[in-house]
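What follows is a single structure, and I will ask about it in a moment.
Only one protein chain is missing; all other protein chains are in place.
When the chains are written out, they are named A, B and C in that same order, and each has its own residue count from 1.
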Amino acid sequence: MTDRQAALRDIAAGLLGGGQFATFIGFRAGLDPSRPVPHFVRDASGAGALVINPFCGAGLARHVLEALEDGPVGILTRGCDGLGLERLIADGRVARERLHIVAVACRGAVDPARARAILGRIPERAEVDAQAVTLIAGEERRSVPRDSCLLSRCLNCVDPSPRLADSWLDEPLPAGVRDFKAVSHMEQQPPEARYAFWARQFRRCIRCYACRNVCPACSCRSCSLDDPELQERATSLADQFGFQFTRAYHVAGRCVACGECQRACPMSIPLSLLNEKFLKDIRDSFGIADPHRPSAVEPLACYRPDDPESWRGDAR
Amino acid sequence: MNPLVPQVATILAIREDTPDVRTFTVRPDGEDFPPYRPGQCAMLSLFGVGEAMISITSTWAPETALEFSVKRAGRVTSALHQAEPGHKVGVRGPYGNSFPVDQWVGHDLLFVGGGIGLAPLRSVINHCLGRRAEFGRVDIVYGARSPRDLCFRQELFESWPKVPGASVQVTVDAADAEWEGPVALVPPFLEQLKPDAAGTFAVTCGPPVMIRYTLQALTRLGFPDDRVFTTLELKMQCGVGKCGRCSIGPKYVCIDGPVFSAAELKSLPAEY
Amino acid sequence: MTMNLLPSERLAEFRECLAAGARLYGPVEVDGIVLFEELGGRPPAIRPGNPANSLKSFLCPQTEAVFDFEGGYTDVALRVPAAPTAQAIFGVRPCDAVALERVSRVLLAEPFADESYRQRREMTTILTMACREAGPHCFCRSVGVSPADGRGSDVVLYPADGHYLLEAVTARGLSVLQSAGAFLDPARDEAARATCQSTPVPLIGAVEREDLAARLEAVALHPHWDELARRCLGCGACTFLCPTCYCFALFDTVRGARGRRSRGWDSCQFKDYSLMAGGHDPLPTKASRIRRRFLHKLSRFPAVQGEYACVGCGRCGGTCPVGLHLAGVLSELEEVLR
Partner (left out) sequence: MTAQPKLVGFACRWCSYAGADLAGTSRLEYPASVHLIRVPCSGRVDPTFVIRAFQRGADGVLVAGCHPGDCHYASGNLFARRRFALVKRFLEYLGLEPERFRLEWISAAEGRRFAEVIREMTADLERLGPNRKLREDP
């Protein structure tokens, strides 16, 4: 843990000290030890503020877009960040050679709210392994199952390490295969129950646009969700369905399943459950094994003459 | 009464001033529009399109219609330019403070306008000329991008110059084949004219950049900040000091402005 | 000041009595988060800290009609919506009630009082639950609000063991207590209030209030705002959930010959917030917009209103995707100054 942190600080200081890089993106301690915040180191002397710990939850990929305006960027990169960077590179928004990717293997980030609820106070440290999470505050150590206190985006993660890297802080962990269990479960509900579920979720959307602004696949300079002709500002339930459909559809085939939208949503709307539905159907309908991992051609930007008309077997 | 609900009004006449400025004569269908003072604004709206804060170009008199000179810039103003006499609009107001005309009594006045910025000035110029005996000299300096962008030509070239003790100087940024007058940006043109700052109140309005340089020019000419006034325009939604959009520091342009003295502006953060 | 005791076991009956003449809202747990919603008989989820949404949802709704219109180019008729009906909100935290009082200073200011807000405010009864425990992001004391604050409330309930002390703060609150007289005991329990008044609010995010406005204005042009801007995503979560943010936008929607002009929340953190038709923008950068938000809350609003436009509810800290907690940002600025 600390070895990685020391190595990270060295690499960041080296990049910034060399004069070629303008910014290094990582985390630094927040006010609350369980909430480190994204940090933008601008010179070598600031690298000592960088931290790595299991509370580092926010995605970093999207931040490179603005940081690159100042010059090349070094960035701490977990699997999810790596997929986000791949997305930005595939979209032509970021030039690979202007990034120095410092790869780290991630076993999951702790949700600070859930951790506090479990411990009854703010945890100071945490340890995460393949089986459990240990929360530590003062003398108290408590081990709990991973699914009780990791961020939901980390529970479904099959990409602990990035595919792109310029330096490694540790050994990469093997990638897995998404099981889409939550989507399958939802598909098995009757239509009325599904509609009621989504109505309940969407009704509380406050249209803050955090989901879009944090998304590495939502980097359009001009967004249709800002166009009053395409997306009215009204917030009736019908408008909310329209808004959510548009957001999810516009990343269909481009979503990297990093789960940042859901993590960022202040109203806890399970946005990943929408994105993953598209991913699952892309896998099943077009035979693309891991559609969340960016490829040369997006699934909706191409076709095969013999694409199966699989829906014809459905209800009617 | 909900202050956000406008009166329905009818466009009585439309005059084409320049390729992108039209002057609309508007009268509410029901109750008369309340009396207003020079410098005040009103929210003009097209139902189904939206609202925009527009300065009232006319000078109030009982039972007269309102005039708005509107430059085509965004969604609402572009739609307004498509409107025809007889069409309905919404109007609410008047909003904001006004030029402190009574404070100017007995003094010379200098008006410096740029482009559509002459619209709010026209209201106060006509108001002052209507009380001609109460003021000293009235000098008007006006510029536009090109001769065809000059607003209010009838007043600029005919009625105002004929008023005793009044002068009008017009410049353009770029001339065309017919233009024989001066070619200069307003701030340097003003400095060349060397207006006498002693005992004079100066009033300026125009695009943000022109206002900035004109204020600097007036300072160099010796005008003290408390004798220089301008009128600001920021994005507005409510017009009544609620929606937050037009705040500059602790002030709202819609209710505390739009008229500010240069002295007041200097006490505010540069967020305008 | 009228005070009564309500035995804990009769709290549900008290709520039913409130629901008799009004729609009753309160905090409920939905899909793992606590929200203010219509209670509809559900027991309220009274937890330390605040629900995700604020009372704004019921007093200045996310979007609402200003008027409907119908007609064509040469003939338009307007229709204003029906007046709001009575509502009561139970389980409000003191900071949220104080926030209403702050927002009212602007929205009710004459001569252009916001009519729809005024009508809703008059039809709303606020029943506040004073705090015996602070939430994880709370910092009310740092901005001059107490866990037992009664400002903006009609009735304050001070929880004690086995009962609540009820205090009527307004005439409307008094009539609530009168109508619920059957459940109430005229006895008093000053200790219940004192306990809440001394509820500790953790030090995390404590703000040094001495000359805060002046100290902030002094750093208004400091490059640290650019650092904050790098982190900020430019979303509107902080402002939409903030109980003291009141900015709104007007917009029209059209369906054939009918249409509606509506108002809806807007955020000074959005990049088109102050962008004008001609392209001029007084807040052209994210840094300028973040600075605007902080200075408005802690310097410019207080300059006019004498109080902060922040009540320390902690929502911005709990929900900002990148941890831009208001109190945290202030402590960063302090650090930068040192």
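Everything that follows uses one rule, which is that contacts are C-beta pairs under 8 Å (C-beta built on N, C-alpha and C of every residue); 3 or more make two chains touch, one makes a residue touch a chain.
This is a predicted model, so every value here is computed, not measured.
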item	value
Visible contact partners (per top-of-document touch definition) of the missing chain	A
Candidates A:Q20, A:S45, A:S148 or A:S236 - the one touching the absent chain	A:S236
Omitted-chain contact residue, chosen from A:L169, A:A252 or A:L271	A:A252
Interface with the unshown chain - residue positions in chain A	186-187, 191-199, 224, 230, 236, 238-239, 241-242, 245-246, 248-249, 252, 274, 277-278, 281-282, 285-286, 299-300, 302-305, 307, 309-311, 314-316
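To be clear about the criterion, only the chains that are shown with their structure count from here on.
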item	value
Pairwise touch network: line, ring, star, complete, or other	line
Most distant chain from chain A, judged by the mean position of its C-alpha atoms	B
Identity of the most central chain, Cα criterion	C
Mean-CA-position distance for chain C and chain A (Å)	30
Interchain centroid distance [CA atoms averaged], chain A/chain B, Å	51
Shared interface positions of chain C, touching two or more other chains	249, 251
Junction residues of chain A - those touching two or more other chains	none
Residue numbers on chain C that touch chain A, as the complex places them	30-33, 35, 52-53, 62-63, 136, 204-205, 227, 230-231, 233-237, 240-241, 249, 251, 253, 262, 264-265, 267, 270, 272, 318-319, 321-325, 327-328, 331
Contact footprint of chain C on chain A as seen in their complex	23, 30-32, 35-40, 58, 62-63, 66-67, 113, 116, 122, 200-201, 204, 206-210, 212-214, 226, 228, 232-235, 260, 263-264, 266-268, 270
Chain B partner contacts - residues on chain C that touch it in the complex	66-67, 69, 71, 73-78, 80, 106-107, 109, 112-116, 220, 246-252, 254, 259, 261, 263, 266, 268, 273-278, 280, 282-283, 288, 292, 295-296, 300-301, 303-304
